[in-house]
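I'd like to ask you about the structure that follows.
Omission of a single protein chain aside, the complex is shown with its protein chains in their original locations.
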Amino acid sequence: MTSLTLRNLKKSFGSTEVIKGVDLQVHDGEFVVFVGPSGCGKSTLLRMIAGLEDITAGELYIGDRLVNEVQAAQRGVAMVFQSYALYPHLAVKDNMAFGLKVRKVPAEERERRVQDAAASLKLEALLGRYPRELSGGQRQRVAIGRAIVGNPQVFLFDEPLSNLDAELRVHMRSEIAALHKRLGNTMIYVTHDQIEAMTLADRIVVLREGRIEQVGSPRELYERPANLFVAQFIGSPRMNVLPAASVEKSLSARGLDIGSAEGVGMRPEHISVVEAGSGLLRGAVTLREYTGATTLLHVALEGGETALVVHNGQNMPEAGEDVGLEIAREHMHLFDSQGQAIRPLARAG
Amino acid sequence: MADTLTDKTSARPWRAPRLSLRRREAIEAWLFVSPTVAGFLVFFLGPLLAVMYFSLTEWNLLTQEATFVGVKNYVDALSVNPDFWHVLRNSFVFAIGLVPLNMTLALTLALALSRPFRGVVFFRTVFFAPVVTSAVAWAIVWRFLLQGEAGAVNQLLASVGIDGPNWLREPDWAMVAVIVTRVIKMVGLNMILYIAALQAIPRDYEAAARLEGASNWQIFRMVIWPLLAPTTLVIFVITMIGSFKVFDHIYLMTGGGPENGTLVLAFYIYEQGFKFFNVGYASALAMIMFVIVLVLTVIQMTLRRKDMR
Partner (left out) sequence: MTLTTRQARLVSRTCLIIALSVVAVPFVFPFLWMVSSGFKSATEIFGQPSLIPRVWRWQNYLELLEYQPFARQYFNSLYIAVAVTVLTLAISSLAGYALARMRFAGAGLLMLFLLSALMVPEEVTIIPNFFLIRSMGLMDTHAPLILLPVFGSHGVMATFLMRQYFLAIPKELEEAGRMDGLSRFGIWWRIALPMSRPALAAVSIITFLFSWNLFLEPLVFISSLEKFTLPLALSNFTDSYGLPLWHLQLAATSLAVVPILIVYLIAQRQIIESFALSGVKG
């Protein structure tokens, strides 16, 4: 049973604070993804859990053991590095067995565990090779294999797919998901790629400037973002956010009260194109980007803003054509002046 | 499932207070550097402070005791003892003769050998060979070659009708001889440094200059030479310092003679300290050498900093 508890965790490099107090509970067997723009502290937080960075303040528990001052190797965690960090002077087999050897695991058991891990990752044929003789995907698998052989309680992944090309990335993503299903261990995964986060995570932790913005399942984050930052970070293309004033009139005409909201968010995929003159918003198409299954429309609104619309191909408007835009009530996100979400959109009294 | 990643002992409820990871790293680091630090203190910093002190004392050979005499040794060197200025002059003549000759030759050879052609490895190997040879062996052989009439060099000169001087017995020629043979011994090192620097210059610069119609000389003068400036500065200082500490070469080729014509600072320190046991005076000379080297180093550092800006 391996949960993780982070209590008001802080990290400073010199006088700059990079992790500004993080509280988080990771449940046993959960797949948690840390996501955020570069410099948000997600990697640092992972490295603090690994024991590669010391903890400036706060408490870190793995299971019920306080590990702030426990050496990395004694924390029961294994890490897959971004660059894989395979030892170039050791063959694949010795790379995987290295940690066991250091821990003085008997040779037969070492052998058995390496063989097991190699079999489960289809690495048997590569055991005698050196890292430089492997392709990117193979190296990635060896790095995972090395993490598996130690039977860690917690797996840590630091942007493990960012050095792979797009096709391989999709493939390895599914392999990692399968691995989690098979092993059932607690896993913490860092990425800046929101698709990776959405597809892999039980829960996503969105970080910005050393603080947690929101924690929740992928669906929660998508459907009920807690604030403007999360709303625009999750989802692609990103959410349109319009000043409340631009829709206030049309909404109240339908008997909806926008209340204290300052901004209204609408996901491009939730907006539909209707006849010019009708709909919640009016504007003119300025650009059409055909992407195959859908077309992305850039619509210049009357108020001067631009809205992105994902159009599925029916009744395609021409560039320059005036259109109306419509969106269902439940797909509108309201934000206050601080960028915090307000819910739900209330019927006017 | 065996839990190899968890240290069972540290999972016990009570632990002795342990060092923070940071503290631990610092202690380990000092353990790593401790042999170096100990050696540095005992064989460098200690002696450096000692030589400062020694330079203010006079050593009595019979009683083996040091008496404090203040700056007397420095006064002796700078104004009383006529040898000192002579020696310093020799050291500067040696350096001023050696450094430009060495650097010009090194750069010329490097320019010729920085591009691949058939034979380039052969020539690099040849020009570098004296560098790996012991200075003692080099000096012995050249002393043999440069003997008065019987020496191979003079016999070679005689065969084309030149009456060569007795190289190592005439003060001026002796200086020329030690400088030239030292340059041949050491030029390979600077040549290699210049070759490395030349090969690090992107070929595009030269190509661009050539497209604009620059001649070889213009390319060298306006593109290559400015880009080599940091290397030239380093080589200049290294060679300069090296020429001030030259000892074995002179000890074996001329023994400082003739008529002290090649008596340079390093040799003078050795002679005063270990032949005449003027420990205080020799220490003052060592301090003067220290200051000269220090000034050269500081000049290099300031120029380099300016260069970076």
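Order of writing sets the chain letters: A and B. Residues in each chain are counted from 1.
The working rule: a residue touches a chain if its C-beta (ideal position, glycine included) is under 8 Å from a C-beta of that chain, and two chains touch if they have at least 3 such contacts.
Computed from a predicted structure; not experimentally measured.
Looking at B:Phe94, B:Trp138 or B:Trp167, the residue that reaches the missing chain in the full complex is B:Trp138. Shown as candidates are A:Ala85, A:Leu256 or A:Ala300; the residue that touches the absent chain is A:Ala85. For chain B, the residues touching the absent chain in the complete assembly are 22, 25-26, 28-30, 32-33, 35-37, 39-40, 42-48, 50-51, 54, 109, 112-113, 117, 119, 121, 123-138, 140-145, 150, 152, 155-156, 184, 189, 192-193, 195-196, 234, 238, 241, 244-245, 247-248, 251-252, 266, 269-270, 273-274, 279, 282-283, 286-287, 289-290, 293-294, 297. Touching residues on chain A toward the chain that is not drawn are 50-52, 71-74, 77-79, 81-83, 85-89, 98-99, 102-103, 146, 150.
Here is the rule we use: only the chains that are shown with their structure count from here on.
Separating the CA-averaged centres of chain A and chain B is a span of 58 Å. Within the complex, the chain A residues that touch chain B are 51, 54, 65, 69-71, 73-78, 99-100, 103, 105, 109, 150-153. Residues 1-7, 10-11, 18-22 of chain B are the ones touching chain A in the complex.
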